[in-house]
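Here the structure comes first, spelled out in structure tokens, and everything after it is commentary.
One protein chain is absent from this view; the other protein chains keep their places.
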Amino acid sequence: MRDFLIKLSKIERRYIYLALFLALTLPLIFPPNFPQKMSPTVKSVFEFIDTLPPGSHVLLSADYDASVLPEVDPMYRAVLKHCILRGVIPVGMTLYPQGAVLALDAFKEAEEYLGARRDTDYVFLGYQAGFQAVILGIGENIKNVFPKDYFGTPIDSIPAMRGVKNYKDIALVISFSGSSVPVTWVIYAYSKYHQKVAAAVTAVSAADFYPYIQTGQFVGMLAGMKGAAEYEYAVRKIMKDKGIEKLPPAKAVKGMDANSIGHLLIMLFIIIGNLGYFASKRRK
Amino acid sequence: MIWIYLIINLLGNAPPRVFDVPNDGGNALMLEWQLPPDSLGKVDSMLILRKTLPEGKVDTITKVFINHPEFVDEGVNYKKAYQYSILYFIGPVQIHSEWSPPTKPVASWIDTRKIPLFILMILYTTILLVYIFTARKGRELYLRPIAGLEAVDEAVGRATEMGRPIVYVPGLSSISDVATIAALNILAHITKKAGEYETKIIVPVRDPVVYTVAREVVREAYYTIGRPDLFDPGQVYFATDSQFGYAAHVSALMTREKSATNFFMGMFWAESLILAETGASTGAIQVAGTDAVTQLPFFVVTCDYTLIGEELYAASAYLSKEPLLTASIKGQDQMKLLIMVVMILLSLLSVFGVNITLGLF
Amino acid sequence: MHISTDPWVWVAAILTLAIFTFLYKDNPLFKFAEHLFVGVATGYGLVIIYFNAFKPNLYQPLFVEHNLLYIIPFFFGILYFSAAIPKFSYMMRWPIALLLGIGSGLSIPLSFQTYIVEHTKSTILRFPYPNAVLFINALILFIGVLTVLIYFYFSYPHKGAIGTISRIGIIFIMIGFGASFGYTVMARFSLLVGRIQFLLGQWLGIHSVM
Partner (left out) sequence: MFQRRIPLIIVFITGVLMSIQYFIPHPISQSAYNIALTWFRGVASMAYAIAVISFVRHHSRRLKQPQNRFYSAVALLAFLFMCIAGFGFGIGEGTVFYKMYLNVQVPLQATTFSLLAFYMASAAYRAFRVKGFEATLLLITAFIVMFGVTTIGNYIPFIPRLTEWLMAVPNLASKRGILIGVGLGMISTSLKIILGIERNWLGG
């Protein structure tokens, strides 16, 4: 027994590599679909949107470019679908020039899978230059900043925008980003106009944002692939409950399941490595 | 378009107040205004007009937000003067304010907000110079021993015992990176040490300028110990400037040459673990040193010894046995002490309700 | 399952596999890929540096706009070629000096700002705190920064009280390292998942993995 344990502390690295390769590949081919329990910060965002009265407006700012796509894009898609499923009107915009095309694709997906209609179920405003000026401007009058939407329709003639003037008429702003833009939203929209703000960010930048959660400046936060997967899972569940048969690809859930198994594998290796280490130490 | 500006001028509307924005290059003016009295109706929107003097050219600058009664015009030049006027739209009526008196933006020669930082810089320079002059006078300065140093020499010794080469990676950054400078200092020491035992040292480099300097450092080191014959122009070379191309190359190098000792000193990014873990898999002794906080965990886990952050700079001072470098470590220490005192003092003051902002931007 | 018919995808897939073979052991296929990588990357670097750095910053202002101010950097740049002539190779130090001077000069005030002032400012305790948790966190942070700084204080040996304090410092450092290590695993796994998805999905055509 002890010899076996000692052997465990000296597994050749090639076997570790092989095990890891399988741990990350098999879940991609045979998705395990682990049930995802929401972490507290994700839950606060989800529940906020879930309990909004239908017809409320949520501003989804796609403040990211292609470099952080794998983590942030699934979040945008999931939150957007959640809004539509709940009858909340998502208003898409971006502070990054590249963001418009990326976000538009998410709206197209919502059209395809949920039959969302432009200008009645959602609004897409597109890109406007200048971070601070745009955020402050919306507090004044959204029409000043976005006189027309992305497709050139004047804001006044969009049915879904009726009665929306400034932050007072917007229930929540979510900034999707891989940088510090969510903090800019906090500084100008939260501090000046008391607008509720949430963040959806990459895992790397999330570490800098935890203090804002503690002080309540963010309603909640979706962090990294994990946050994306948790939200995506919940939204897919709503879709299934509603009897929608054709579901969009579960990118984040799939990636996260593979990732979780990979993490567990490393942890397992650490444990058996230490068992073997103890066994060999006791022999001496 | 001109006719828009020719509108009934009601009751002599006050012009906007114009201020120079201080501490800039004379490229901004700030405007403040008061909305016309409510009796005239609610303002729907407004435009700011700017007249550039001496030409007298009028531009419409921007649409602004009504309830935010200030605006910074960043499109001005310190060589010219400007007048401003505001055009209010109230229903079908347009109201034109008077022109503000001509204002010239001022280009400042010093940014007063940065003065505290400047003082701090002078202070630090002085502390450093004081120590450096003390050292020049030949006074011995005490520094505590650091554990990693013996590790460096032991690692060189081991390569000698095994009769296998040393691989020295001077980081992936450029010559203006402090870590690279420290790495080159350490390279000089290690080359001398290795040269005494005729142990081969291979230095693949990623940055072209660092390559030329590293080559000179190695040549010079052999020359100092009286063995210029040991220098082989092929032992220091530019590998490639692609981060992962370099990582792939050095991984292969360590595996093929079966190096007994690997040094990773300088600035590293994500490739750190590729290098260190491949090196570990060949059973080599490894000593790392970097000030890249994000990569330190990986070196600490995979290397036999790691110089953490400042220890890298300190090691370069110790090993080069240059009293002036030791003096500067001493100067850094005193500055560190000062920072700690400031932190504690300001925190204590805050306990008693006095919150001092450092006034540093 | 529809295996890709795009030859470029095949090239990318074979090279991907070639790199992976290094995990088993060094072999001719990897050695080929490594040398190809180094060659292509160096060629790419030269072409890109020419078009993105040399052309706009030197060639354009000097030879097209005839701005004579740019003779100076061009002259300095030419000196690099003295590397090829041993007798004059010391001249190469001039451009290096120019780069170092500009680089060091720029970095002094900026490093003060980003490394010293910002970190010091956000570490100092600021009362009042909205709740006890925030205060305790700020206090731990404060103690952590101070003890780590003392660990790096070289003028006094790690003995007595200083020894104890720097021991606390090293505890913070180790916890920090452990946390960053654990936190980075996800990002690296995601990269590998991306490569596996490329191999299985784009190359072998198992689209369900994407």
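Which chain is which? They are A, B and C, in the order written, and residues in each are numbered from 1.
In the analysis below, a contact is a pair of C-beta atoms (placed from the backbone, for glycine too) under 8 Å apart; a residue touches a chain by one contact, two chains touch by 3 or more.
Predicted model only: the values in this text are computed from it and were never measured.
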Chains shown that the absent chain touches, full complex: A, B, C
Omitted-chain contact residue, chosen from B:F71, B:Y168, B:F238 or B:F263: B:F238
Residue in contact with the excluded chain [from B:A14, B:L53, B:V93 or B:A107]: B:A107
Among A:S39, A:Q128 or A:S180, the residue in touch with the chain that has been omitted: A:S39
Omitted-chain contact residue, chosen from B:L172, B:V300 or B:L346: B:V300
Contact set of chain A toward the excluded chain (per top definition): 11, 13, 16-17, 20-21, 24, 34, 36-40, 203, 207, 210-211, 213-214, 224, 226, 229-230, 256-257, 259-260, 262-267, 269-270, 273-274, 277-278
Positions on chain C contacted by the hidden chain, ascending: 8-9, 11-13, 15-16, 19-20, 22-23, 31-51, 53-54, 57-58, 61, 69-70, 72-74, 76-78, 80-81, 83-84, 90-112, 114-116, 119-120, 122-123, 137, 140-141, 143-149, 151-152, 169-186, 188-189, 191-192, 194-195, 198
Contact set of chain B toward the excluded chain (per top definition): 23-27, 78, 107-111, 114-115, 117-118, 121, 124-125, 128, 132, 174-175, 178, 181-182, 184-185, 188, 208-209, 211-213, 215-217, 219-221, 223-224, 233-234, 237-238, 240-245, 247-248, 270, 273-274, 276-278, 280-281, 291, 293, 296-298, 300-302, 308-310, 313, 320, 324-325, 328, 331-332, 335-336, 339
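By definition in this document, only the chains that are shown with their structure count from here on.
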Chain closest to the middle, measuring from C-alpha centroids that were averaged per chain: C
Chain at maximum distance from chain C, centres defined as averaged CA atoms: A
Distance between chain centroids, defined by C-alpha means - chain B, chain C (Å): 13
Intercentroid distance (Cα basis), chain B paired with chain A, Å: 32
Distance between chain centroids, defined by C-alpha means - chain A, chain C (Å): 27
Per-residue overlap in chain A, given as positions that touch at least 2 other chains: none
Per-residue multi-chain contacts in chain B, two or more chains: none
Touching residues (chain side chain C, partner chain B) in the complex: 19, 22, 26, 30-31, 33-34, 37-38, 41-42, 44-45, 83, 92, 96, 99-100, 102-104, 107-109, 112-113, 116-117, 120-121, 123-127, 142, 145-146, 149-150, 152-158, 173, 176-178, 180-181, 184
Contact set on chain A toward chain C in their complex: 14, 17, 20-21, 24-25, 28-29, 70-71, 203-204, 207, 214-215, 224-226, 249, 251, 254-255, 258-259, 262-263, 266
Residue ranges of chain C touching chain A (in the complex, touch as defined): 23-24, 130, 133-134, 137, 183, 185-187, 189-190, 192-194, 196-197, 200, 206, 208-210
